[in-house]
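One chain of protein is taken out of this complex; the other chains stay put.
In order of appearance the chains are A and B, and numbering begins at 1 in each one.
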Amino acid sequence: MSDARRSPYVESTIIMTTVRVIAPFVMTYGLFVMFHGAKSPGGGFQGGAIVGALVLMLAFAFGADPTREWVNQRVVVGLLVVGVATFVGIGLATMALRGSFLEYAVIAGAKSSKYAIELIELGIGAIVSGVITSLFFLIDAGFDVEADAADAGGETPEETPGEPSSGEVGS
Amino acid sequence: MTSPWVSDVLLAAAGAFILYAVVLLYRVVAGPTMQDRVIAVNVVGTNTVVVLALLSVALEETSFLDIALVYALLNFLMSIAISKFTVERGGVI
Partner (left out) sequence: MAPTPVEAGLLVVILGSALATAVLRDVLGSIIAFSAYSLGVAMLWVVLRAPDVGLTEAAVGAGVMTILLLLTIAKTVRPSEDRVLASFDPKTLVLVAAFVLALGATVPALPAVGSPDAPVVSSEVSQYYLDHAYKDTGVENVVTAVLAAYRGFDTLGEAVVVFTAGVAVVAVLKREVTA
């Protein structure tokens, strides 16, 4: 749909090379912040923001439209759902094990609560990075009607499975 | 581990760098062109990395280095974004 715009896109060599070199490190660092939130400052929100900034960085170096096609919109909205589902799932799993909601200690195994907390941080990271990425792509596509009309409507199927989980929490 | 006078010296250095940030802030506000502002803010960002590293040693908190690392990795993104915006006049991407 945007082949006409994609081919002529060339960014300055300095920016492209810098981003190409730095991107793996930013991704690693974002995951480190998410995983290591149990020991050092950080956690899901911060790590998710760093991973989201990575996608923005890629979009700056290689163009928004190629990045938009590379990062599937369904995957991004799927990330949101997976994040919330992880959190709620762990809470319900502890209830299934006859504990209270989110009482990690009932999960068997050494340091189970630590691993459950890290899983939850990953879920929060997925939510935050998904929100940042989709906000960026949507604002960028904002009023550019013809360029984005083709890949619209990708999020409606995923939207429904997320809503029962949020309703469940509110009750 | 850090002896008191070393951490005093490091804190004084951090204070000097913050003073430098105050001076740069004048350029951010007054800067006749947008390029002056962009470069001034980029220098404030690099300054922040240095100040955070100094504070990390002076206050003996290694975890502060994590924050300095985030700025070191992400600070250039801000400058590139603003520069592209000024050059291409509205076409950010």
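In this section, a residue touches a chain if its C-beta (ideal position, glycine included) is under 8 Å from a C-beta of that chain, and two chains touch if they have at least 3 such contacts.
Nothing here was measured: the structure is a model prediction, and the numbers come from that model.
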Sites on subunit A contacted by the missing partner chain, in the whole complex: 33, 37-43, 45-47, 49-50, 52-53, 56-57, 60, 77, 80-81, 83-84, 87-88, 91, 101-102, 104-105, 111, 113-114, 117, 120-121, 123-124, 127-128, 130-132, 134-136, 138-145, 148-149, 152-153, 155-156, 159, 162, 165-166, 169
Interface residues of subunit B (partner: the chain not displayed): 11-12, 14-15, 18-19, 21-22, 24-25, 28-30, 34, 37-38, 40-41, 44-45, 47-48, 51-52, 55, 59, 61, 63-64, 66-67, 70-71, 74-75, 77-78, 81-82, 85-86, 90-92
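Methods note: only the chains that are shown with their structure count from here on.
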Intercentroid distance (Cα basis), subunit B paired with subunit A, Å: 28
In the complex, subunit B residues that touch subunit A: 63, 66-67, 69-70, 73-74, 76-77, 80-81, 84, 92-93
Subunit A residues touching subunit B - in the complex, by the definition given at the top: 15, 18, 22, 25-26, 29, 33, 40-42, 46, 50, 53, 56-57, 59-60, 63-64, 140
